[in-house]
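The complex appears here minus one protein chain, its other protein chains still in place.
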Amino acid sequence: MTFLKRGVPLGIAFLMGVLMAFQYYVPHEHSKAFLELMTRWDKIIAGFAVFIGAYSLFHLHYTRIKRRAAGWGYSFFVFVGAFVTIAFGLYNGGEAFWHDKKEGTMFDWIYMNIQVPAGATIFSILAFFMASAAYRTFRARTVESTVLLVAAIIVMLGRVPVGALISQYIPVAADWIMGVPNLAAKRGILLGVSLGAIATSIKIIFGVERQYLGGGD
Amino acid sequence: MRKDRDFWILVGTLALFGAVNISFFLVGRLQVNWEDFGIVLAAGITLTMYSFLYKDNPAFKIAENMYVGVALGYTVIITWFNALKPDLYDPLLVPLFTWERTPEYLLFAPMVLGVFMLMRLSTRLAWLSRWPFAFVVGLGAGITIPNYIHTFVLKQIEPSLRPVFSGGETVYMSINTLLILLGVISVLIYFFFSTEHKGPIGVVSKIGIWFLMVSFGASFGYTVMGRMSLLIGRTMFLLKDWLGVVQ
Partner (left out) sequence: MERLLRIDRRIIFAFVAVAVIVSLLLEFRLPVPATPPVENIFSKIESLPQGAHLLLAFDYDPSSKEELQPMAIALLHHCYQKNLRVIGMTLWPGGTGLAEQAVTQVASQYGKKNGEDYVFLGYKPGVASLIINMGEDLYTAFPKDFYGNDTSTLPALKGVESLKDIDYVIDLAAGATIETWIAFGKEKYRFEMGAGCTAVIGPDLYPFLDSRQINGLMAGLKGAAEYESLVGRKAQATEGMRPQSVTHVLVIVFILFSNAVFILSGGLRTVRRGK
């Protein structure tokens, strides 16, 4: 049983990893057909993951309601929102979900008039908090923080039309900041992160990194 | 006293929102149809979300939780219609039961692995979900190694090692090329913790901090820009589509 629980998944990860990495260097027809089939399978498997996500969210809010955690009453609205949307989605404007998706249904209306405004607004609230943080915490306490602050001010001015009206050099300075020091720092970070991702991938293939197996034996 | 004040603020806001919309419907600015009712609902949700700026309140929490539910519901349905139905149900399951055309038997494998993935929800059979996860993670690792080396390592090192002068460049451009090289190396050294940052390494890593600070400043500036853009968009919606005071 341990073989099925541990050996098989470690073997699958090793085999898939080696084959996919090897495939890159073998542009043969069969190799490309294999890549196409595997990525197609992967895409389908990824589709199932949405149900895991849905379960996790429902379970979280169900537990909150069951335990009467602080603010548990609001969790009901997660279920209301999800079930109404899913119900209209499955109803599919009267054609049922096993037919192709119908356009202009109540499902689309809910998306356009609830999800879109709510999603767009929630993130726009951060504009107020950023302004507040700029006022209350953004201080030139050290040389480094002063450098950060000056760069931020030049970029903020240089990236809007008013910057050029104040001085023609502000957009030029902003372009230089973006294209030289910013680029260099971001490239350094990118190289570091990429080497990290490559190292993690090698660890996954050789079974050193096993977090994806989850807990248990 | 304070609770009373909040209650009356809520009642007053709702009354004002209702009065504005009713007057819009009466004067014909909004028509009685689903589209215009949608505008009213969207405006209501937008204002409810912004009520958080005054203080956290039940209306905001209801809207927030409702949004989470709707977003989840939308994702589930879109995944069905756009992914699982055309990629699995139509080519495999429908022909399997109707025999109108030959089923694509090769799709059995991802279907089984997909069902195994759902076993994570079971306590007894959760181990089966390790197989699809191993498939996905192994495939991801395999494609990452060569593609990342090519795209994010070699292709990024190449322009950093550009000749300072190969003809046609200005002195300004050559200095920038050198600065980029200095920046990349110093940032990498700053993040290299296997050696103590002392002596020449300490100096270079200090230069790396300066490059990072400028870059964080740029990111802060762009983040302000992005968040303000979102706010501008929502305000435009309220002023233009709902209130009609901006053309």
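Note that the chains are named A and B in the order they appear, and that numbering of residues resets to 1 at the start of each chain.
To be clear about the criterion, contacts are C-beta pairs under 8 Å (C-beta built on N, C-alpha and C of every residue); 3 or more make two chains touch, one makes a residue touch a chain.
Remember, predicted model here, so these are calculated numbers, not experimental data.
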Absent-chain contact - pick from A:Y62, A:F97 or A:F138: A:F138
Touch with the omitted chain, as defined above, among A:Y55, A:F76, A:F97 or A:F123: A:F123
Sole residue of B:G69, B:G140 or B:G208 that reaches the chain not shown, by the stated touch rule: B:G140
Residue, one of B:N65, B:S129 or B:S215, that touches the chain absent here: B:S215
For chain B, residues in touch with the removed chain: 53-54, 71, 74-75, 78-79, 81-83, 86-87, 90-91, 139-140, 143-144, 147-148, 150-152, 155-156, 158-159, 180, 215, 218-219, 222-236, 239, 245-246
Touching residues (missing chain, whole complex) on chain A: 32, 35-36, 38-40, 42-43, 46-47, 49-50, 100-101, 103, 108, 111-112, 115-120, 122-124, 127-128, 130-132, 134-136, 138-142, 149, 152-153, 156-157, 159-165, 175, 178-179, 182-183, 186-187, 190
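Basically, only the chains that are shown with their structure count from here on.
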Chain A-chain B separation of Cα centroids, rounded to whole Å: 5
Sites on chain B touched by chain A in the complex: 34, 38-39, 41-43, 45-46, 49-50, 52-53, 58, 61-77, 79-85, 87-89, 106-107, 109-111, 113-115, 117-118, 120-121, 126-127, 129-149, 152-153, 156-157, 160, 176, 179-188, 190-191, 208-225, 227-228, 230-231, 233-234, 237
Chain A residues touching chain B - in the complex, by the definition given at the top: 4-6, 8-25, 37-55, 57, 71, 74-86, 89-90, 97-98, 100-101, 107, 109-128, 130-131, 134, 144-145, 147-156, 159-160, 176-195, 197-198, 200-202, 204-205, 212-214, 216
